[in-house]
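One chain of protein is taken out of this complex; the other chains stay put.
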Amino acid sequence: MSTVRSTGLAESINATLADLLDSDPRLLLLGEDIGRLGGVFRVTRDLQRRFGADRVRDSLLAESTIIGQAVGMAISGLVPVCEIQFDGFSYPAVNQLVTQAARIGGRWNGRVSPSLVVRIPTGGGFRGVEHHNESNEALFARYPGISVACPSTGEDADQILRHAVTLGSPVVMYEPIRLYWRRSAPARDPEPARSPSAARIVRRGTDLTVATFGAITHEVLEAAHALAPDVDVEVVDLRWVAPIDMNTVLESVARTGRLLVVHEASKDLGIGAEIAASVAEHGFDALRGPVRRLAPDRRTYPPANFEKDYLIGVQEIKDEVLVMTK
Amino acid sequence: MSTVRSTGLAESINATLADLLDSDPRLLLLGEDIGRLGGVFRVTRDLQRRFGADRVRDSLLAESTIIGQAVGMAISGLVPVCEIQFDGFSYPAVNQLVTQAARIGGRWNGRVSPSLVVRIPTGGGFRGVEHHNESNEALFARYPGISVACPSTGEDADQILRHAVTLGSPVVMYEPIRLYWRRSAPARDPEPARSPSAARIVRRGTDLTVATFGAITHEVLEAAHALAPDVDVEVVDLRWVAPIDMNTVLESVARTGRLLVVHEASKDLGIGAEIAASVAEHGFDALRGPVRRLAPDRRTYPPANFEKDYLIGVQEIKDEVLVMTK
Amino acid sequence: MVLKSESAHATDPDDDTRRSLLRHMLVVRGLDEEAHRLQKQGSIDLWASCQGQEAAQVGSALAVGPDPAVFPSYREHAVALLRGVAPDELMAQWAGRTFCGWDPHRVRFFPYTLVLAAQTLHAVGYSIGQRLQGREDFVVVYIGDGATSEGDMSEAMNLAAVESASVLFVCQNNGWAISKPAEEQMRTSLAERARGFGIASARLPGDDPEAVFSACARAAAHIRGERAPYLVEIQVGRIQGHTTSDAQEAYRTPDDLARTRAADPVTAYAARLSDRGLVDSAWLDGVDAEVREMRELLVKEYA
Partner (left out) sequence: MVLKSESAHATDPDDDTRRSLLRHMLVVRGLDEEAHRLQKQGSIDLWASCQGQEAAQVGSALAVGPDPAVFPSYREHAVALLRGVAPDELMAQWAGRTFCGWDPHRVRFFPYTLVLAAQTLHAVGYSIGQRLQGREDFVVVYIGDGATSEGDMSEAMNLAAVESASVLFVCQNNGWAISKPAEEQMRTSLAERARGFGIASARLPGDDPEAVFSACARAAAHIRGERAPYLVEIQVGRIQGHTTSDAQEAYRTPDDLARTRAADPVTAYAARLSDRGLVDSAWLDGVDAEVREMRELLVKEYA
């Protein structure tokens, strides 16, 4: 199995943010502890020193305040890039994001097009304490007016961020915590994505399509590499979960005839539900067997000692693929 | 097509709440304007007069306060039945519901089992202003630890409420606003549900299964009655959307070979996605054709003048069934 | 009418301003009455009346002048008209045509926000954003008494205080949040609460538009001088129900309602300016004609 060295996600996002701050004076960063400290994950390290406290703002400790004031700033013509400290602390911001940020453009009949980005560290796998391991991408993905991205590499995060700050409507970007400092990754096909908002086929294959996104893309690729050449798995890294690039998924399933969706968030009403449903609707005739979802059952993310049993690992992915292709 | 007279949903829930207040001294009601006024929909009419202001409590105007204090009350041994005034105003309560109410039992290692009910008027179809027409049942359905019910009749609401106050974990019940005062409904098969938390087959049929819930169940039944005897539609009223009684759905699809899911909430990541995905996984071999979802597209609920184009009507349901069975 | 900025009349309103106050009050009263009529006959879906709150709205809006952006709640119809929102533009959302019938940028009167208190954070963020861009950062945000219980309002006050943002919070305390009396919504007053966050504040009765004007002019001077927030809490009466859907007789006593109606600020101010000889029947007839024309226009557009 081939592994390649890569820049950590944190470093890559830091460089992109620095470049964006450099090139667009309307852009500013806003979040708890992102300035002096550079963020609890150091994703914004040194940016306050470089760009000043006006543009890299240590917000009050209140998530509704972060998004609510960002909405006002966006109306004033700025482009706020907010950080919520952990996915588990995004709930106090839900009202401002869903009823305000997502709808402000429509409420103004298009007379404002607020670009507003919310970066949210997400996911588990690092023995975090309660509330520090959530995977909530499906929460905002439900809402029209909000786009949701889940990059699995620094390169994708870069492309997504640059696209997001021009979109004229809010984008939530989920950043897998356990990739922030990881410096090696399974090899990927170099094929470019069709557009900044498209999915990416990161491994071509013929026997089965795995649609996935975020940190677990790495485990999926590892499983796919390990299964080759016996089973030839195609891996689609969705990159965006709202809206979802279903064309890429459907075309892939049309080729392979089999679909497995893998994600870290719990299964019920997750992104996998939407993809499986869409394929059952629009790709039914191509299917050679049942679609499957591999994701944790409907239960709370457990204390660290039990997270291994909760999370989906390479072995389970391999097993699932083998069951589906045998 | 047969229509029967029925008690309005509001009246029925009012009677159930009165009875519960009567029989369980630990129960209390809590919500904005539910006391003096009897609620903006008059669902709690006269209850404060009958049971006093201690037990039918006009809350502060703050949804997080409503749920947050209810969590504390539940820990103290009471059974709070909360009302959120409109579905569109449930977001400020998301944090307390998702990170607290849903998890408190687990955090206490089972040493408390807080029964806590949240009633939420939901849905559109009455020319409501912005934010007053939301259908958010999928929001809380995602979260382990929360059960979500969507009754379509007073009888079901009664059974659900009585079950909910004994469950030892939070239940969110969505009450369709446009059924509150409606006094006629399409006829239903009298078949009882297997349990208080089970789905109900409200029309037996052989050609196609429609899984649905909430207010739109009425339109589905109307469409089914109208299509008979040419097409014989089976209608499953889910009643609970978390957890979903998938057995009943799968058994039905095993008989009919076709599945249509209909709901009022927008399609993406809605309850329909979960059902379609589950059937594509576990009922694949029974399917004679693609599953389909009939629900509004991913866009904001529009101003009243445009809601007809947004909402799913009887005609669209009939058309969809005909396409699927032709 | 040309709006003057508050610096032009830092203290008491002059006679022109007095007439302007009355004229705006009378016009919006006419609009409000027509809206009720249209709603009753089913031509519009809903209406949130501002009857009883005209002095507070007109006084505050005239005092701050035309420059500050206004973040309203959903009941500031007098402010809307004064800022140049056309009556039919104002009505459009209550008729189910749109979420906002006017161009918010043109009139610097931003869309109504129906999720309570959400606009308070927008207002502060907007002010900060304007300041960062070196532009006019004076912003006015309106909020009701009930909505102040929402966490967002407290968060916004804290943000404004910490950032020393140029925000005028105008709390129209009409005594009710639908059916809950303000005394049961809070233990103190909003003015005291604001001071607890470090925001200067004043509390005043809202029956006299001149007193409101003066208080808000002083508040505006404070905001511009100190570059710091200010909160005025204006005690007003709510003559109609919360909205046309609300039968307030269910929870208010006849006495209370009668008292509120008797304290109508519009009729009182009209009488006062007549008594003082500042307006005569010709002037009043002129406004009447204007109102009639507006009502006819609304009927044509909506009935």
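Just so it is clear, A, B and C label the chains in written order, and each chain counts residues from 1 on its own.
Here is the rule we go by: contacts are C-beta pairs under 8 Å (C-beta built on N, C-alpha and C of every residue); 3 or more make two chains touch, one makes a residue touch a chain.
Worth saying up front: this structure is predicted, and the values here are computed from it rather than measured.
A.B. asks: Where does the absent chain make contact, in terms of the chains shown?
C.D. replies: Looking at the complete complex, the unshown chain comes into contact with A, B, C.
A.B. asks: Determine which one of C:45, C:76, C:137 or C:155 touches the chain that has been left out.
C.D. replies: Hidden-chain contact among the options goes to C:155.
A.B. asks: Check each of A:88, A:186 or A:283 against the chain that is not shown and name the one that touches it.
C.D. replies: A:88
A.B. asks: Taking the full complex into account, what residues of chain A touch the chain not shown?
C.D. replies: Spelled out for chain A, the touching residues are 32-33, 35-38, 40, 58, 60-65, 88-89, 91-92, 127-132, 303-305, 307.
A.B. asks: Given the full complex, what residues of chain B touch the hidden partner chain?
C.D. replies: 28, 54, 60, 62, 64-65, 68-78, 92, 95-96, 99-100, 103, 106-109, 111-112
A.B. asks: Need a quick check: the contact residues on chain C for the chain that isn't drawn.
C.D. replies: Listed in rising order, the touching residues are 149-152, 154-155, 158, 161-162, 184-188, 192-199.
Here is the rule we use: only the chains that are shown with their structure count from here on.
A.B. asks: Return the distance between the CA-based centres of chain B and chain C, expressed in whole Å.
C.D. replies: Roughly 38 Å separates the two chain centres.
A.B. asks: Which positions in chain A touch two or more other chains at once?
C.D. replies: 92, 95, 99, 103, 106-107
A.B. asks: By the touch rule stated above, which residues of chain C touch at least two different other chains?
C.D. replies: 98-99, 115, 151-152
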